[in-house]
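Okay, here's the structure, questions in a sec.
Heads up, one of the protein chains got dropped from this complex, but the rest are sitting where they should.
First chain written, first letter: the chains are A, B and C, and each begins at residue 1.
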Amino acid sequence: MVAIDLTVEIAGLKLKNPVITASGTFGFGQEYAPYVDLNRLGAITVKGLTLLPHPGNPPPRLVETPAGILNAIGLQNPGVDYFAAIILPYLSQFNVPVIVNMAGETVEEYAALAAKLSKLNNIAALEVNISCPNVKKGGLQFGSDPAAAAEVTRAVKNNTCLPVIVKLSPNVTRIETVAQVVAQAGADALSLINTVLGIAIDLKKRRPILGNIFGGLSGPAIKPIALRAVWQVFKEVSLPIIGMGGIFTAQDALEFIMAGAKAVAVGTANFINPRATIDILEGIENYLRENKIERLSDLVGTAHCK
Amino acid sequence: MVAIDLTVEIAGLKLKNPVITASGTFGFGQEYAPYVDLNRLGAITVKGLTLLPHPGNPPPRLVETPAGILNAIGLQNPGVDYFAAIILPYLSQFNVPVIVNMAGETVEEYAALAAKLSKLNNIAALEVNISCPNVKKGGLQFGSDPAAAAEVTRAVKNNTCLPVIVKLSPNVTRIETVAQVVAQAGADALSLINTVLGIAIDLKKRRPILGNIFGGLSGPAIKPIALRAVWQVFKEVSLPIIGMGGIFTAQDALEFIMAGAKAVAVGTANFINPRATIDILEGIENYLRENKIERLSDLVGTAHCK
Amino acid sequence: MASYNTVNITRQEEIAPGFYLLSFKPPFLVRQSQPGQFVYFRCGNTYDPLLPRPFSIAMVNEEKNEAAILYQVVGRGTALLAQKKELNCLNILGPLGRGFTLPPLGRPFQPKRGPKGLEQLESFPQSPLRIAVVAGGVGIAPLFFLLQRLKDLPNLIIEVLIGARNTKQLLLKPEIKNLSPQIKLRLATDDGSYGYHGPVTEMLSTLLSANKVDQVYACGPEAMLKTVARLLAKYNLPGEVSLEKQMGCGVGACLSCVCKTKGDKENSFRYSRVCKEGPVFPVHEVVWED
Partner (left out) sequence: MASYNTVNITRQEEIAPGFYLLSFKPPFLVRQSQPGQFVYFRCGNTYDPLLPRPFSIAMVNEEKNEAAILYQVVGRGTALLAQKKELNCLNILGPLGRGFTLPPLGRPFQPKRGPKGLEQLESFPQSPLRIAVVAGGVGIAPLFFLLQRLKDLPNLIIEVLIGARNTKQLLLKPEIKNLSPQIKLRLATDDGSYGYHGPVTEMLSTLLSANKVDQVYACGPEAMLKTVARLLAKYNLPGEVSLEKQMGCGVGACLSCVCKTKGDKENSFRYSRVCKEGPVFPVHEVVWED
């Protein structure tokens, strides 16, 4: 039996395997620790963190849709200080890189948060969620305006030595353009994709179901959209890509890798199968073994070759 | 039992009820005539027509995805002359308004097609599909560039006296902006939404499944996205909206109406249930009766009221 | 600690039209589960419906280490579940959440957050403690398991109040009577086809005004629970309610299932997770919304 090399390098960060948890779907690791040996994960990306604690959106916050879910959690989180004092020490027990997903409503907030986080030990990388409303620019998302996306990226880069992964929104006309712009602004890697904007209506109340009206669509329903984004960005931008969006099985993960992702993140699937990450990891390994592919990296982007 | 008023007026066009077939999913009506009494439909929107016959994309053209399908038919159609000679006379036997969905690769093509169609009898309205690659501008879709969308709209308007419905693509950063711009360019109504751009990978061949690589996602999976588009456009633009995207049941249709659609189009659902249009029509009527709503129009946009 | 395992259905029975009792050998020791806790599992195998569904543990058989849920078919998931047969398997996550506190209640209240006059409770005659268990429809599910545990406790007077649409939907009547002869059962139907004609909360109101209740456990539709909360506030009595919210993960990770609970400051609130801090909450901690 040949040894299979599952390691991945993303922006200087070495992961023992490509399976990462997607931000917001795995809490701070703790809740899933009874089901998953956290040490086996490629990395853990924690729930989106803000400078100050955030109460989040009024419920209902989640609604099931065909083969998907719409969520509008609204960044409920205990803030960076609590994270530093309580959560990071907990996670540091494990032998797993911690990626911190960060959010803010102004460029300054992102900058300050990056600076604070960079003083902490045991953080492997920052993932910048730019699908947040830019309150200074009328609430339009940073991620839907290439200039604002670049500004946030620069602000974070200027305040950290950690690898910076920028997480792009699919709710744009050309995701490749946003990718290019944040690459130029210094991003070290890209996460693709965040959720797709949607709503759901309550027929009985004749009102939107979610407290926030709008929500983000995730799960198998968006897999074709996410794969497309990975495909497009891989073609035009040379940064490493963490692919996500509807990855439920090893097959799904392999499709993302063939489309150009170096690593994959598992989100909604955790809710359906708390051991999804491990099942996917083992499935990828089996696939490589059966197909006599010694290095996972040999598979990245292969679907682009004729 | 009170009489229920299901009539809808869109851009001066009176429909006996709000249930329309979505372009490309109902052929030219003929194929579904064994299953559906075409006279009962609010309108039939035919497959996208071009000036000259079009062979379409190489197969595979369709792949099933979770709660959806990806298609890349590529506008295979017999061209406007064949349509005028053979199809339109066939459809004219029925007592149902015919909406002609039109496509082109240059502004001139749209203009010429509009002029030709406007000379024919028995066409109720034109639906302008702007999700086509603009060959003169490097293949970017007309619909993803507000200026190009406006140009196409004006070109069609200048060459017809028929009501002009512009069908918008969801693959844009702000669909409201495109809606506003085409409204200013003279559109009489809007169809929302066309399919969402996606891809699928064949794990065995390690290649994209579709002959065209990219395809358009439709079906229940995209319903939250389509509802969101209707909601956003209804808020900012006063043109009548034909809502579509994953409408499979009367409940779905009613949600679109509450979100702001005056009429609805049924696409992928026809494939799953060839009588979907009629089931939806009857379901809407029953809902109105049970809820003692005398006019369908009283329900349009109600989800926006607090 | 919660577990995640594949188990077989040992029995599935339609105990009333549209209501099913489904038994299984849970992947956890039923002795270690609390009434009010729930299990979380998928009713089908495809991506639609996608999410697992939460069901309260309704019944346990400690000798056989069997548990059962009692559910009503309300949508697609429960319709799929109803088609399952013996030996079909389920991937069960559980037991999850915080269950009911066994009596006497009152301890969980911090005076500063409790309703005025709570101190009175502390001076109540220690025995017997008069408990009202109030169920609306299928809300009897977690309460039946609670009754299985309460019946063995000393010095309790237990009144069970159940309200339902009609006679047929009054669930588990004989089973409750069999639990213990001490349990007094009062029934109400919306259509008057059995027992009291009207909402179950009116029966509760009568008992409360006659000063016959020291504390309450309730589960049922939100509107009913709100009325229970209002009544308990009026009479300054403690109680616990089991809430329902749409869930994502079921384990506290996604923050989907939150409800408003009282915060540290006057009129402040926080969002608590029904799957983790709940589903059972002290009635006075919940901030009820319209």
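Worth a mention:
Following the convention adopted for this analysis, a residue touches a chain if its C-beta (ideal position, glycine included) is under 8 Å from a C-beta of that chain, and two chains touch if they have at least 3 such contacts.
Keep in mind that this is a model prediction, so the values were computed, not measured.
Only one of C:K25, C:R76, C:R149 or C:K260 touches the absent chain when the whole complex is considered: C:R76. Across B:P18, B:G219 or B:G243, the single residue that touches the chain missing here is B:G219. The chain that is not drawn here is touched, among residues A:G27, A:G48 or A:P66, by A:P66.
Among the residues B:T7, B:Q76, B:S118 or B:Q251, only B:Q76 touches the chain that is left out of the figure.
Not every partner is drawn; the one left out touches subunit B at residues 24-27, 31-32, 34-35, 47, 55-56, 59-64, 66-69, 71, 73, 76, 219-221, 248, 268, 270-275. Annotation for subunit A: contacts to the undisplayed chain at residues 66-67, 220. Where subunit C meets the omitted chain, the residues involved are 44, 46-49, 76, 80.
By definition in this document, only the chains that are shown with their structure count from here on.
Distance from each chain's C-alpha mean to the overall C-alpha mean is smallest for A.
Averaging C-alpha coordinates per chain places the centre of subunit A 34 Å away from that of subunit B.
In terms of their C-alpha centroids, the spacing between subunit A and subunit C amounts to 37 Å. Averaged C-alpha coordinates give centres for subunit B and subunit C that are 48 Å from one another. Shared interface positions of subunit B, defined as residues touching 2 or more other chains, are 66-67, 220.
Across the assembly, subunit C contributes residues 47-48 that each touch 2 or more other chains.
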